[in-house]
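For this depiction, one protein chain was excluded, whereas all remaining protein chains were kept in their positions.
The first chain written gets the first letter, and so on, giving A and B; residue counts start at 1 in each chain.
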Amino acid sequence: ATTWNASLWGKRRAFTEHMEKLSELVAQKSNGEFQIKLHYGAALSKNRENLDGISIGAFEMAQFCAGYHRDKNPTITVLELPFLGVTTLEQEIKLSNAVYSHPATQKDLARWNAKLLMPSPMPQYNVAGTGAAPTSLADFDGMRIRATGGIGQAFKTVGAVPTSVTSSEAYNALESGVVDSVAFAPHAHLAFRTVDIAKWWTTNLNPGTVNCPIVANIDSFEALSDENKEILMSSIPEALDHYLAKYGEVYDKWGPVLEENGVQKIDFPQAEIDAFRESAATPAREAWIKDMEAKGVPAQELYDLVVKTLNE
Amino acid sequence: MTPFEIGLLFSGLLVVLVLIGVRVAFAAALIGLFGLITIQAQRLGFDKGLLVAIKLAGTIPHSKSTTYALSLIPTFILIGYLAYYAGLTKSLFEAAKRWVGWLPGGLGVATVFATAGFAAVSGASVATSAVFARIAIPEMLKVGYDKAFAAGVVAAGGTLASLIPPSAILVIYAIIVEQSVGQLLLAGFLPGAVSALIYAGIVIGLAKWRKDLGPPVGGFTWRQRFESLPGAMPIFAVVAIIIYCIYFGWGTPTEAGALGAFVVLVMAVWKGMRWGELKGALMESAKLTVMIFTIIWGVLLYVRFLGFAGLPETFAEWIAGLDQPRIVTLLMILAAYAILGMFMDAIGMLLLTLPVVYPAVIALGYDPIWFGIIVVKMAELCLITPPIGLNCFVVAGVRPDISVQDVFKGASPFFIADVLTVAVLIAFPEIVLWLPNKIAGG
């Protein structure tokens, strides 16, 4: 029998449901001959070191987010550029798969001895805040926002002030006024309870999100029997369907939670969003391409691939 | 052998290494390393397994030490030194004496309140006892206090420093079990106050029961009382600054701690602290800091091995599956801590046991923040119990005329007080949870 260990952090949640399903399917189809054991709570590795663990061969599978360490996985960060125009998780999956199968991306991850298996599609970030609700972009001027990396940079272009606060301190920081607003994916707003004190909530900014793939150790993958390889790869679509269903349940909870907490939903007019995209997306993209080309990453090609896939 | 059996075997070996005096951090690191080698060698063969285990172990010191929340620890250590130079200790005791000295055992009560106040700027129990052994014991002996009693009050009062924030040990607990540092620090306030009140109650009760233990000292006018306040004010100022800072959005708890330390630094410099003393304080803070970080990553290396062995989950399942009321299980765990605490250092004990005990307690359905306060209280208990209750040795060390046995004897009523406090906290968990819920919204 073959047993794989998978390194995950946090508790079991929608974000890990594809792994749960994959583990279940693989065991079922192989009659228990191939097992994937899930280790939650960063028991095998801290999330920022999951790629190191894969590279070492300490475990066979892991989940990580590209934005935790841009220089470990420069190619994937194309998926974290602000304002790509993604609105659904299905689009997120399609884009991720396209980028994951590009040779440059595979070469990038092969440096860690890692094979990209599937994404953990994340919804677009939303901004939740206290104080007066922003109705136009100008209202972001001077607003202290908890947003890291590229999304933080994007908000900087409209005058907001990105502020360093850990996610576990976000609630405290928002309540006390250390920050005026927090940019998280919706489930993180739930998990870190920022929705409990937010007065408002942006619905349609769609500024971007993080990309969190599942990878396997290449040697371990190659060592699988052809049958097990087939079992593993053929189970991925069903695992992702299950993931989407579970995320749907999170969304079902979502509306009522906002309602219950009296959080005002802010719809920005399309013109404002276009203006934001213009001011943030273009410079961010250009800087990213320049930076990446300098590192030998075919950045323009990857970006064009994203645009093409999105328009398909 | 299954990984679980390997986990048990190596955990036993760790106890042996610690008992024969191998430094705890490195004993844990070594066992973690050997454990990982054994597990990986079973999977991959010896040569490959050895290399994988060493590479894996090599990621841990850096990975585990560079966690933002841990950055508070050295600041909390430094603040204790600075408070001493700022002259905060003497003025606190003086004020407490004038206000509550008239009670039976009044100076003892004053000592309890002064140590509680000092706890608000000191992160270390042993240091607090040392400082007050020099300030409070002579005054108590002067008015005819029983030696053992006076020493016991000081040894016990010192333990409050770890409960009342800032507290290094609470930060360490938060990191190990991945809970909010801010919430744990807030959770310590009220139990610290309750603990101080119970101590004071015990002092008053004992002094009433046996008149020769400690007579009251009266005769302070209201004017004298109010005159004593400005000297003690800085402590309250620091506490107020920290709470205000968090509550009104000046900073996160992490930053508030640093601000508190900075305020005390300014006072210390104002009171005449110069580079020589500051350098000494920095050297000692750095040494204590590296000791704590080493034990953290050393133990976490062992914890990583346990993770691969799957020991904590299995133990948690077993504990949760026990066919007895959960309170019985909890009391058994606490009793084990009380016994272990007699022989171990508080931080070492928590680091070594929490990885296995914590998941089990959580599986029983107890609150993580609440358990943190309970377990830190248990760890503090071990500072006043023989044979190696560090606080008692400190007091005896500062006062050569008082034997260690006398201090242990004098501290024994406070052991009962601590058991009482833990019982109160178990019966009324709101005492722990009210403040963090109030400020962090539940």
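FYI, contacts are C-beta pairs under 8 Å (C-beta built on N, C-alpha and C of every residue); 3 or more make two chains touch, one makes a residue touch a chain.
The working rule: contacts and distances are computed from a predicted model.
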| item | value |
| --- | --- |
| Among "4Fe-4S ferredoxin", "Cytochrome c1", "ATP synthase subunit b" or "TRAP transporter small permease protein", UniProt-listed name of the chain not shown | "TRAP transporter small permease protein" |
| Contacts of the hidden chain among displayed chains | A, B |
| Omitted-chain contact residue, chosen from B:Gly144, B:Gly280 or B:Pro325 | B:Gly280 |
| Residues belonging to chain A that touch the chain removed from view | 48, 52, 55, 67-72, 74, 111-112, 142, 144, 148-149, 152, 161-166, 178 |
| Footprint left on chain B by the chain that the document does not show | 17-27, 29-30, 33, 54-59, 61-62, 65-68, 70-71, 74-75, 78, 80-81, 84, 124, 126-127, 129-131, 134, 245, 249-251, 254-255, 258-259, 261-262, 265, 277, 279-291, 293-295, 297, 343-345, 347-348, 387-388, 390-391, 393-394, 396-398, 404 |
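Quick note on the criterion: only the chains that are shown with their structure count from here on.
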| item | value |
| --- | --- |
| Inter-chain centre distance, chain A versus chain B - centres from mean C-alpha coordinates, in Å | 39 |
| Residues of chain B touching chain A in the complex | 40, 44, 48, 52, 55-56, 59, 63-64, 68-69, 178, 180, 182, 246-254, 304, 307-308, 312, 439-441 |
| Residue ranges of chain A in contact with chain B within the complex | 5, 39, 41, 43-46, 48-49, 52-53, 56-58, 165-166, 168-169, 171-173, 175-178, 193, 196-197 |
